[in-house]
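Some notes on the structure that comes next.
Heads up, one of the protein chains got dropped from this complex, but the rest are sitting where they should.
Think of it as A, B and C in the order they're written, each chain with its own count starting at 1.
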């Protein structure tokens, strides 16, 4: 085998999430940065790429140029996949083009600007048979996978209730007017889509709830708020949920929860017990029982499920974090591609990364939750 | 001065909350158990009272008998107040009678069986000028009072969001059919009223949110659930809230959150910061700031507010708990009565206990939240 | 039965620990304050007693007067026991006199000013057959008892290592020179004895280690420090320990650990697992296993040991604290006296309170640890 070659779209100097993607791709030594269209400004793209030690000819001035140029190279010399780390409005076109030219895709969430785009992308993935990995990072944590496997094994009994909350405080002020790029595009409908907070972090929360529980949201009732004056998109919301097995739930996402960092938490309750996971203490999973002491499951121990073990690198007590969770998505994606390159069937463990269908559900979540927020009816069906 | 004389209604052998009330009344040495109608069964009442070292003639066979007999004694020999610790359906009649006979009242929550009863009781309290203390225990914790005073001082800025959750797991099974008395009456509409979970613990959560924030709920949207098969009342619910200053909120109460003990938590966010309090770690209040490290406020330190200090007995690091919080209600109530007996005006600190008007709001919460649960409209006005 | 009558020695207005003893005695309704010699100043004693609603004739001017006067009353009218809550130097004489006159004794720790006094007191207790309860409060916590019972049941295997630490910060400055009474006597050799920190809190830590583990300290190696300039007694120390089964340990006690409240923690490790308890979160006991998830034992649950359950009053999730732990000592002492009054044998659960022999060991700990601190030899035998 060989390292896989990554071509990055976006992620130039000063961009945040591009650097995270590169670290995540670096960690396991399965992927090398091969080329990039780091900016729509060709000079900035070259400058960015060279700072990453790329030769100048691998720093393209646009993603179109990169995709067409790379596609003309022999298979072992061209990039294997693109990683798209641009704002939401610039996901769809490069992803479609990459797939059209035969490149696999890693894509940041939410997947597209609209549900309609998401469906087209799903159709394209289906037609091409290529892989698309959507970076719902939080599903990459080992203890999230432990939770998922315990529920799948029916250890908690039928699931009855899910509480997921994702409070952040960084948009408590009009940060977007103070020159913060991250805040600016996230609060701009032309770049972010119809939702701010729900699109940015509500989708993570919804994905996490469905991923861990194995259930699907069927109805929702949303209170969607724009708390900071003159902001153009929602920065806060509370949502009642119903799941396909009859369980109820609640989802809170907020970017005006002053003083909160990135405090994603989930609690799931079944007939026999419950579990609790906090993103900011990610190597611990508390499992609670009706008639016995609660248990503290911890990453890296011999007793964790095989899927949790597969997504952990170091012994117990050596904390793994967000970058390792992110790296698990890249690692599983890379192992899948390598297996396919070798003509093998990827294992279930390799295929454990969010795909285009998660992206479609995420876009549907956004559209449904915003529609519900505008409705005077209590319940809105979750439509795709 | 002298100790105040308490007459207890309910709380016989094997009852739970009666014993808690007695401990709470004992702690500060301001109150003595003077008499009781501990059971509607006269023999059991006597047996219960004697186990509490009461003379036989102070163990009455009914509350009617107790109130009439005590009222005929000279002022310094009769009870000063009644403490009513019966199930909900047996709150109204003894409370009304006690007030009619000139006795102050301590009453467990929810205050009555219906909002209509609550209003009548409020009217009676107003007419008689007597004191009624409603035992919303959680508002008795020092760090809850610290939170309240910091918000009242505008340290967090205008409040934007309140998240309160109260998960318990003890009704995850059909416990009421296994001979558990506590479960039995709480799930019986004739004794509990129109709500189970929302009445029993949802009211605590709603009171806590309003007490800490100083805000009032104006609208709610409820998903009310009966999760355990064949149960006659709700055992779970999720509620979207709007407050009178425009803040939004969420309230979760559940008795089927398997593995949870009594995990009441509240988070309040303002423009400048947020705060977080957990009932199971009650001596800690986390205060979070936009641009500075979060702070850990702790009971018993010199820096806490005067009202927090007033409701704490021991130095920092010596944990106070639920019984001390409960005792704070009794202590403040007793200090109020003693001040009045001495012809003095009770101070604001003495008067800091929940009253009949909190009880009216609590009953209104129950009626509104159940009505919302049945409605297909999203928002229900909070009507009294 | 009847309530037991307590005569208090010390604990006048503004005293700290006297008020704690009274609350602890009040909580369970088994004990009533009957009389007191609250101060060596007769006027202050009367003033203090009347503020506690005692009649004037029950407020004695000295403990000698109280003991002789009460001893002349008929059995059912006189006090049953004395509670001595004075500084260390004023423990021995009233305790000896009370025993001589046939009164049981509750005594604050450390038991006496010297080991020699402690031995005399032990001899007196033996001769009189009376009960002496030494208030090592921390052994009264339910989860401490849970820990003790799990180790006694060999659930952890043979104990190998004990780590106990008790950092406080309140003496970080020359607090004793700023008019603080608590600090003043604790740093005064004539009132406190040969040790400050080790006597005040080191004894608690040593008792806790022995109580939980069932082991005895056999050797120690101490680094005893006076950190604050011009202080006359130690305010800090670190001690290496050996136990009678060969286990090793470490004990840290400090009153200059700036910013610490009352952070007593213990960890005990055996062949098969370990456990950890923190006084400031006292209702939780973490039990750790070699090959399985750690468990969170919590007060008030059905799975706790009978001795833990016996020392808890309220359901799980309703925190009990320091005052309840203290009350457990009084409750068990009172149940023992009541059983004896009724001519019954007290049960093992009733007899579970620290006694004069714990007091002798405590005083020996102080003398040995101070001797070790002065020695250039590594190990000092634990001599009594």
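In this section, a residue touches a chain if its C-beta (ideal position, glycine included) is under 8 Å from a C-beta of that chain, and two chains touch if they have at least 3 such contacts.
Bear in mind that the values here come from a model prediction, so they are computed numbers and not experimental data.
*Asks:* Considering the complete complex, identify which of A:69, A:323 or A:339 is in touch with the unshown chain.
*Replies:* Within the whole complex, the residue contacting the unshown chain is A:323.
*Asks:* From the list C:125, C:144 or C:163, pick the residue that touches the absent chain.
*Replies:* Of the candidates C:125, C:144 or C:163, C:163 is in touch with the missing chain.
*Asks:* Just name the one of C:51, C:96 or C:240 that touches the chain not displayed here.
*Replies:* C:240
*Asks:* If the hidden chain were put back, which of C:274, C:300 or C:362 would touch it?
*Replies:* Reading the full complex, the residue touching the unseen chain is C:274.
*Asks:* Spell out, residue by residue, where the missing chain touches chain B.
*Replies:* For chain B, the residues touching the absent chain are 286-287, 291-298, 301-303.
*Asks:* Spell out the interface residues on chain C facing the chain that's missing from view.
*Replies:* Touching the missing chain: residues 156, 160-161, 163, 165, 167, 169, 172-173, 221, 223, 225, 227, 236, 238, 240, 242, 248-250, 252, 254, 256-260, 267, 269-274, 287-290, 294, 375-379.
*Asks:* What chain A residues would touch the chain not displayed?
*Replies:* 1-3, 16, 19-20, 22-23, 26-29, 33, 52-53, 168, 170, 260-263, 279-283, 298, 300-301, 313-324
Definition applied: only the chains that are shown with their structure count from here on.
*Asks:* From the centre of chain C, which other chain's Cα mean sits the farthest off?
*Replies:* Relative to chain C, the chain whose C-alpha centre sits farthest away is A.
*Asks:* If you average the CA atoms of chain B and of chain C, how far apart do the two points sit, in angstrom?
*Replies:* Between these chains, centre-to-centre, one finds 34 Å.
*Asks:* State, to the nearest whole Å, the distance from the C-alpha centre of chain A to the C-alpha centre of chain C.
*Replies:* 55
*Asks:* Of all the residues in chain C, which ones touch at least 2 other chains?
*Replies:* If we look for residues of chain C contacting two or more partner chains, we find 298, 301.
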